[in-house]
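Left out: one protein chain. Kept in place: all the others.
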Amino acid sequence: MSGVKEVSSWLLAGIGRVIQSIEDSEIEKMIDILIDHIDHKILLIGSGRSGLVGRTFALRLMHLGFTVYVSGETITPALTEDDLVVALSGSGTTTTVVAQAEVAKSVGSTVIAVTSHPDSPLAANAHEVIEVKGRSKIDQIFDYDKRQITGEYSNAPLGTMFELSCMIFLDSIIAELMQRIGASELDLRKRHANAE
Amino acid sequence: MSGVKEVSSWLLAGIGRVIQSIEDSEIEKMIDILIDHIDHKILLIGSGRSGLVGRTFALRLMHLGFTVYVSGETITPALTEDDLVVALSGSGTTTTVVAQAEVAKSVGSTVIAVTSHPDSPLAANAHEVIEVKGRSKIDQIFDYDKRQITGEYSNAPLGTMFELSCMIFLDSIIAELMQRIGASELDLRKRHANAE
Amino acid sequence: MSGVKEVSSWLLAGIGRVIQSIEDSEIEKMIDILIDHIDHKILLIGSGRSGLVGRTFALRLMHLGFTVYVSGETITPALTEDDLVVALSGSGTTTTVVAQAEVAKSVGSTVIAVTSHPDSPLAANAHEVIEVKGRSKIDQIFDYDKRQITGEYSNAPLGTMFELSCMIFLDSIIAELMQRIGASELDLRKRHANAE
Partner (left out) sequence: MSGVKEVSSWLLAGIGRVIQSIEDSEIEKMIDILIDHIDHKILLIGSGRSGLVGRTFALRLMHLGFTVYVSGETITPALTEDDLVVALSGSGTTTTVVAQAEVAKSVGSTVIAVTSHPDSPLAANAHEVIEVKGRSKIDQIFDYDKRQITGEYSNAPLGTMFELSCMIFLDSIIAELMQRIGASELDLRKRHANAE
C-alpha cells in the first residue's frame, strides 16, 4: 500500500478521535445558535487554512439558505446585534481573528469560537466555544521537542489535525442542519453557483 | 451519541474507501511531477469548495518551499512550459477550470487533474489524472432519484465526498513530500505567515 | 515637480478624455438597469486589475443597499433571469469572463459589458455595452510598434488607461445612483464593514 494511503488512514483515525471528544452539549448549542440566525447575517472569520475551511462551511450555509459573508472578501457588511460570527483559529491567538471577534462582540453580535484552546483570547470573546482538540500552531512553541521524539506529528504538520477535524465536523453540522431545516440536496443544488 | 458525530463517522469511513481506491501508480506519478517542479511555478485551479481545498494544498506546498500561485487571486503569473498546473474539479466540467487548463496545456505547462471523471473535458486537457471517486455535482443530474431512495447522500450533499476526500488525500501527499524532500515541521513553520 | 506628479497629470487628462467619449445614452441605460435590479442580485465579473476595479464598484453598490456578489469569491449564488451581471474586460476576450457571461446570458440574466471593444466576444453576450476606450491588452498585439515609437504608453502600460477610466467612471455612477435613490453618505456609512 502506498505510504500516502497509510498516512490517510492515520489522519482519518486521528480526526475521528478529535471529533468524538467534542462535547455533545456544545454541538447542540452551536446548531441552535445557527438556526436562530437563519434570517440574519453570518460572518465567517479565519486566517490561512482555518479560514479556507471556514469558507467551505460558509458555502454550504449559503446553499442551505443562510445569508453568509466571509471576512477578508470584498463584500463584508456592517455587523449588528442580530448577527452571528463564527471564528476559526486553532491557537485562538491569530491577531486579525481576535481583533475582529472583539469588534463583533462589542457591537453585540453573537460569537462562536471554534478553537483548540478554550482559554485563548479568541475564546474570551466568544459566547460559545467549540473545542476541537487537534493540535494548533501554538503547541509547537511550547511542546515541540517532545513531538519530534515521538515523530507522531510529521504526518500532520502545524495546524493540520485541527483544520481537517474542523472540515469534517462542520460538514457534519451541515448534514444535521439539513435534517433540522428539512432541506433536501435538491434545495442546496438550486442555490449552487451556475456561472463558475 | 450526537447525530453530528454519527455523520462524521460515516463521512470518515466513506473518505477512507475513496482514498484506498486511488491507483497507487497515479499517486506515485503525481508525487514525482510535484518534485520535478520544486524549482518552477505551480498554479492551483479550482472553483467553489474544490478551489478552497486546492488552496489548503497550495499553502502547504508553499510551506514546503514550492513557488505556488492560486488562480483567481491577485498574483497569478504567466505560465510557461516549465510550470505545473494542479486542477481540481469533481465533475471535470467546471467552465472556468476547463478553460484555464486548456490555456495551460496550450502554453506547454504540465497539467494534473484531480477529478471523479477521468473521461471529462478537464481530464482531456491533463497529462496526469488522479481519479478521486467521491461523487460530484454532475452525478445527481443523471442519478438523482436513485440516491434519494437510498437516502445515502443526504449526509454528503453535492460534491462533499469528493471535496473531503481530496482534502485528506492532498494532506497525505504533503506528508509524503516532507519525507521525500527531507523537510521537518520546523522547516514548514519558518515559512508560515507571521503577519496574519 | 516630481516626475511622478507629471505622470499623474498626464493620466488624469487621459482619463478625462476617455470618460467624456462614453455615450450619454449608454450611461443612462446602465443606470436604469442598475436601479431596476435594486431588489435582485448583481454579480460583478472581471479578471486581474479589471476585476479589482469591479470589486471597488461592488463594495459601493453594497453600501447603497444593493445585493452584490463578486465572481471568484467564496459566496457566489445561482443566477436567475431576475439578476444582473456587470462584466469588465478591456479586451472583451478574457477567457473566464466571456465564459461566465455566456452562462449568465443563457440562464436569462441581464448582462452589462464594460469594455474597450464593442465587437468583442464579451460584448456579444451583453444586453448593454459601455465602451470605455482606454487601451486594453489586446491592442498591443496588433499595434505595439507604433506605440513604442510615440512612447505615449510607457506611462500607462497594458490595460492601465482602461482600468483607471473604469474606476473613476464607476465611482461617478455611484454618485449619480446616490442622488437617484436618495441615499446620503450616512446611509452608506451604516452599511460599511465594522469588523475589519
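Letters A, B and C mark the chains as written, and numbering starts fresh at 1 in each.
Assume a residue touches a chain if its C-beta (ideal position, glycine included) is under 8 Å from a C-beta of that chain, and two chains touch if they have at least 3 such contacts.
Keep in mind the model is a prediction, meaning the values are calculated, not measured.
Contact with the chain that does not appear here is found for just one residue of C:Ile15, C:Val68 or C:Val129, C:Ile15.
In the full complex, chain C touches the omitted chain through residues 1-5, 7-9, 11-12, 15-16, 19-20, 22, 24, 27-28, 31, 47-49, 52-53, 55-56, 59-60, 63, 94-96, 137, 140, 144, 147-148, 153-158, 160, 163-164, 167-169, 171-176, 178-179, 184-186, 188-189, 192-193, 195-196. Although one chain is hidden here, its contacts on chain A can still be listed: residues 52, 72, 74, 95-96, 99-100, 103.
Those residues of chain B that touch the chain absent from the view are 43, 45, 55, 58-59, 62, 68-71, 73-79, 85, 100, 103-104, 107, 109, 190-196.
By our rule, only the chains that are shown with their structure count from here on.
Copies chain B and chain C of the same sequence differ in orientation by 180 degrees, per CA superposition (steps of 5). Counting every residue number used by either copy at the chain A-chain C contact, over half are found in both chains.
Centre-to-centre spacing of chain A and chain B amounts to 20 Å, using the average Cα coordinate of each chain.
Distance between chain B and chain C, defined via averaged C-alpha coordinates, is recorded as 33 Å. Each of residues 74, 100, 103 in chain C touches at least two other chains.
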